[in-house]
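Attaching a single structure in structure tokens format; questions to follow.
Missing here: one protein chain of the complex. Every other protein chain is in place.
We just call them A, B and C in the order they show up, numbering each chain from 1.
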Amino acid sequence: MSRQRFRIKEGGKIDRARRVKFRFNGWNYTGYAGDTLASALLANGVRLVGRSFKYHRPRGIYSAGPEEPNALVQLGDGGQTVPNVRATMVELTDGLSATSVNVWPSLRFDLLSINDRVSHLLPAGFYYKTFMSPAFMWPTYENWIRRSAGLGRVPEAPDPDRYDKRHVHCDVLVVGGGPAGLMAAQAAAQAGARVIIADERAQMGGQLLASSDQIGGQAGSDWAAEVTSDLATRADCEVLTRTTAALFGDHNFVVLSQRVTGHVDAPEGNHVPRERIWKVRARQVVLATGATERPLVFPDNDRPGIMLASAAGDYVHRYGVRPGRTAVVAGNNDSIYPLASDLRAAGVRVVALADARNEPSPLAEVARADGVEILTGHAVTGTKGRMRLRGVSLAPIADDGLVSGNSARRFSCDLLCVSGGFSPTAHLLSQAGGRLTFDEKRGCLVPAHIPRGIRMAGSANGTFELAAVLAEGEAAGVAAAEAVGLTTGALPEAVVDGGHGPGAVRTLWKIVADGRKTKQFVDLHNDATTADIALAAREGYRSVEHVKRYTTTGMGPDQGKLGNVNALGVLADELGRPLNDVGTTTFRPPYTPVTFGALAGRDIGALAEPVRTTPLHAWHVRTGAKFEDVGQWKRPRYYPRGGENMAQAVARECRHVRTGVGLLDASTLGKIELKGPDVGEFLNRIYSNRFDNLPVGRCRYGLMLGEDGMVFDDGVTARLAENHWYMTTTTGGAARVHEWLEDWLQCEWPDLQVFTTSVSAQWATVTLTGPNARHVLADLVEDIDLSAEKFPHLHVREARVVGLPARIFRVSFTGELSYEINVPARYGMALWQALVRAGERFDISPFGIEALHVLRAEKGYIVVGHDTDATVTPDDLGMRRIAGDKKDYLGRRSLRRSDTAQSGRRQLVGLLPEEFVPEGAQIIDGKKLKTPVPMIGHVTSSYISTTLERPIAMALIEDGRNMVGERVRIALPFDQRVVMAEVTSPVFYDPEGSRLND
Amino acid sequence: MTRYSALNLWRHSRQGHTQWPEAWGSPEPKSDYDVIIVGGGGHGLATAHYLAKNHGITNVAVLEKGWIGGGNTGRNTTILRSNYLWDESAALYELSLKLYEGLSKDLNYNIMLSQRGVINLAHTEHEMREVSRRVNAIRLNGIDSEILTPEQIKEMVPILNTGPGGRYPVLGGALQRRGGVARHDAVAWGLARAADSRGVDIIQNCEVTGFNIRSGQVEGVETTLGPISAKKVGVVVAGHAGVLADLAGFRLPIESHPLQALVSEPLKPFFNVVLMSGTVHVYLSQSDRGELVMGAGMDTYNSYAQRGSLPIIEQMLGACLELFPVLSRLKVMRMWGGIVDICPDASPIIGKTPVDNLFFNCGWGTGGFKATPGSGYVFADTIAKGEPHALAAPFSLDRFSTGALIDEHGAAAVAH
Amino acid sequence: MLLIPCPWCGARAEKEFKPGGEAGIVRPLDPDALDDAAWADYLFNRANPKGWHRERWIHALGCRRWFNVERHTATHEIRATWPMGETSPDDVERGK
Partner (left out) sequence: MTDRSFAQSPLAALHIDGRVADASANPGVRLQERRFPDLLNLRIAVADHAIRQAVGQALGGVLPHQANTTSEAGGVVVCWLGPDEWLIIAPHGSDSLAYQLDAAIGGQHAALTDISDARAVIRLSGRHAREVLEKGCDLDLHAKIFAIGDCAQSGLAQAAVLLRRLADPAPDETTWEIYVERSFGTYLWMWLEDAALEYELAVEISD
């Protein structure tokens, strides 16, 4: 176990009392609570942590935050492994184990580093130009490309952890817990606003934690802690650390992703979620998202040991880690001067500071006094060292970025801190519809258009000096509070020491080092270089989006946080146009990657989608029913007895119904009460057939059409009283039909006096059907005469069944004498059990929807959605008689359209096939199976009819009704043969209807 | 045109790749063209390519308001297949798939066609019935298609959750082995390069702001770069067909909706087919870079904002994890929306409009990318001859009057 | 995700609503009087502007009322909502 050789003796926000053991690439290390994996690796002197995506070049830790392009690791094993995690964002926990991604066989000896050697053959978009011949080899090439791409591994087992989501509302959401965000939150909270403040790091404070700046005489980090604890104690203020604002949606809807576990002081318990998504609806949003430091683009700017200057400050101040022994600091702005001093204070030898600007900075004095050699007008022109940085070259740079002459000086070092200026983190602003413009003076893209309800504050707004940042934060908080109608007083003024900001920036997009075969990386993650961008521009890929796609710049997991602005600058130089003409790419959400599991939340497993069950469900389960999913419903498909298979069970169930009596749970049917004087007229318009003349106590089958004339639902509607009607719909159509009715009533015919109320769930519906149905029911029913004369087919009665209030409909979907008995749902089970008991002497049997389908098909009854699709008219179904022409109704006009009205459309017929054919089989024209085979229709329903003891089917066939009696061919293309079938009427059984009228 | 080949790549590498010519030029627009194609997406560029290649019409301009391939061509999930139910659709999409199969060679630009197979899952008896109907019809139309058992699917996609107790049991599925994916940008760029090499002007950053119509006949367009006249104008602007039709003075049976997609962070290869499930609204494949590319249902309201609503994404990921529980710890890297033109029957409109010599090709809904070369092929023919190509004829605008709709709602990966 | 002001219930999340397409499409009183093209116009043709759009929405998970919305289809900004059968605030102002 190695010692933490690079740990500074004191300081940092880590807890030195708590040592934490971890493993990286199989080696054991220790760090402290409060470390990230990155800081702990640096503390242990680990520099090489990964390989790049394309060239597999050795890479080290480059940043200290979510922008990290290099240090991507695979965390843990088995079901809990996490691919592609940024080491800079992983908080160290005891027993943590991580490995480098995309290396084989090992990090040090990675065979694919050959790509770096042959990189001259792999310029941007090389794959578009090659691998084309011979064509048969492409799949092999593709396989090779695929295997060399990709990063981490997919877990091998399902995720054992939980994820959670929560909706919250607030007056002011503050994104970012740095100085500006804390001030904004404080100001808004003081005004009485409901405030949420979120920061992606473990502690609030932002840059204050990574500098020696002071506020009000105390360390910036102490000030931040004070403000944070004050906010946390307020009732209507939520302080969320480890929480990233990932997505900015419409109307100030912001998605936050919180890491709840995975750190030392995580809440305990089995049920604590790993991550929680906060879906925030904010009346006002303050974006205090800070800025990201830009890398410098120079030859071989990717070696392990090169890192952002601000990251080096972060490691020193926040983690008490020396990121190297001997450093060179290079940049184009003032921020490198305090860093040089901070590094020195931490025990790092700073051998040189290269400031690209020609004018010396006022801050230079301190550094110079510390003995740092300061080279103005200089930049990095080259680096040495493969597995880790060994040295850098610094040379004077002309205005156009050209290295002037041969005057490079070489410095040995193991750390190079770079600062290319700061880019306001404007991802969320961009997602919200805001726009950016390049500000030459500040050397960065700053907000140009900020949508309503959003305020920018601090360095996110291009304001970098700490005093100004604090003032802007406060102003944003005050303004946000006022915008929601609150007033606030001023906060006590904070006196600032330090926090100078970058000052004037010399934008220098790249170093022009001629004739050298080195790479200058613009996108470290995706290995996109200045040469790639130049090639894209040369070849005509000049739109910034083309460049991005051709070179893959900005398309990696870091979302271009580091590389995008430099890429724009390099492109602008290449095209000789100002940066603002080049434009910017759109930032797509999320700001940092969000876990699938978190976004799915608890809508997985048993809760993936509601399982809807009827009041009789428990009985079906007890009886061993096999279920079928019908929409969200579980419906009994059949009830096997003994060792029966489905066919045997269904045949038996059919026999029971045809010869004795059967029982069906029909509770899933849609049911709608309609009340009012105009219901009859309304139904006339809704149904294709007439309803206003339906007498009280009667029911009638109706077809519902869309305005396009196509059948979309059917059902039976009863008239219970003069102004009281009761409609049934298909199971799947229940909600849709109710919405359909309300749509027409509310939007088109508000003059009609009709109220609709869904009662689908109010009633349990049991269908008692078969020749013995009357005998069974007679024992249980009071009040009414069940005789065919007194209670004929298509009539409805209210009665008491086993003492329960019931509505009984004589309607039949089996062709047998049937009673559809409705009782309040709570009594459904009581009714069912009573019927089962009363039916015992008739050998009653429950039957499922499979038997129901066979029985209804024998009668030629359609099932909408089964025998129809969205192209079937009433006439196609042979139901022209119930699509009358006398009155207008929805869809009627469409039936007259030239194509819809033509003869020879596909029409519903029965088929008597010579053997069972699968549903969906096509009916073909002609004898041959040579493709393309002309098709004239298809089988919609197909069963072995127990009653007829033969296969039967229903089909939609072109001009089918004129083909009754003819024989047609049903193709079985998998068997390369056809089955002959006779076209018949779809009614196979009891065409006179004597049984159901019995 | 400098040929692209491994040999040439090597040759150019010796000059540091500094001598590659432009893939396509950036000409100033001429005042007058035989044909103007409005819209520099895949379909528009394919139209120009086939106008030049098949019909010898090269005095053509493609006008693109932004950058070529920047609309739905660059924002889709790159799925290719031709497994459509109705004869009319099957013929059109099969033409397209066949053209795709030869496109890299035709264009001398590797579009990275990957025919890894497309599986449509069925989770209910109802869906199995639909699968059977569709596969039977497709086979009889001479297009490859198979029905798979759950065991066969499990073998092809080992990480699929086919265990008992799943909320969405897998009862079976359909497979088109020739289906797959291609690199979307490459399709647009390759077509642009090929069209350019035959003399077509590709003019970017040129927005059409109006049509010059005289006596019911189009004579040219107004653009942000000034007026340009043309004998014929073809409009191929997925997502904005309604806006352009409005400029030309007529309405279309089209609504524009956002369709969302996302990619995960890149991972080592683990998933080697394209998989779709209509019931749970998700379709996914793994790109050559290792990203999982996923699409979901469509937002139900009109929108030209290239973003959609979160619930669609949440629902898609819930469904995804129900099918693939091991993916839970993956991360969404980037999400976006495309704007799709939706017709009432989920089929496109190709052909003439109420304005003479003005042709529209639109309404591809969620299925445009797979149709790219086929669409361009029949549209070029239609423009060249002034009469619908036989395969385009059923997709004419007047079907909405006659009622001869081609209902392909079931064919889309997402139910509209 | 949109925040839609239901004229009855106040601002609610988009999830509670369903859109119903272009507002103000009136069903022809005498469909038989229309030729196929005119009927198709009613049935299928829709305004599809990139800009301000008047459309119908129903507060499906709330009060189940249909109402009108004026929304910008590119920015998603909602300018007004008003109950079915009433005049839009804009038109009231303009004295329509």
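The rule is short, and it goes like this: a contact is a pair of C-beta atoms (placed from the backbone, for glycine too) under 8 Å apart; a residue touches a chain by one contact, two chains touch by 3 or more.
Keep in mind it's a predicted model, so treat the numbers as computed, not measured.
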### Partner chains on view for the chain not depicted
A, C
### Task
Pick out which of A:450, A:512, A:611 or A:784 touches the chain that's been left out of the picture.
A:611
### Query
Which residue from A:401, A:569, A:828 or A:860 sits in contact with the chain not drawn here?
A:828
### Task
Just name the one of A:591, A:763, A:847 or A:889 that touches the chain not displayed here.
A:763
## Note on the structure
Where A:11, A:79 or A:676 are the choices, the one touching the absent chain is A:676
### Query
Which residue among A:26, A:78, A:134 or A:269 touches the omitted chain?
A:269
### Contacts of chain C with the absent chain, listed as residue ranges
8-10, 12-13, 15-16, 61-65
#### Entry: chain A, residues in touch with the chain not shown (by the definition above)
164-169, 194, 236, 269, 271-273, 279, 281, 601-603, 606-607, 609-615, 617-618, 633, 668, 673, 675-677, 753, 755, 757-763, 803-805, 824-830
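Please note the rule applied: only the chains that are shown with their structure count from here on.
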### Task
Can you check how far apart chain B and chain C are, centre to centre, with Cα atoms defining each centre and the answer in Å?
30
### Query
What positions in chain A touch 2 or more of the other chains?
249-250, 253, 708, 894, 897-898
### Sites on chain C at which at least two other chains make contact
1-2, 14, 18, 36, 39-40, 43, 75-76
### Query
Given the complex with chain C, which residues does chain A contribute to the contact?
167, 249-253, 281, 433, 707-708, 739, 742-743, 746-748, 750, 888, 892-894, 896-898
### Message
Could you list, by residue number, the parts of chain B that touch chain A in their complex?
### Response
4-6, 8-10, 13, 16-18, 20-26, 66-70, 74, 87, 104-105, 108-110, 112-114, 123-126, 129-137, 139-142, 147, 159, 167-169, 183, 185-186, 189-190, 204, 264-270, 286, 288-290, 305-307, 309-310, 313-315, 317-322, 325-336, 344, 399, 401-405, 407, 409-410
#### Entry: chain A partner contacts - residues on chain C that touch it in the complex
1-3, 13-14, 18, 20, 26-28, 31-32, 34, 36, 39-40, 43, 56, 58, 60, 64-66, 75-76, 78, 84-85
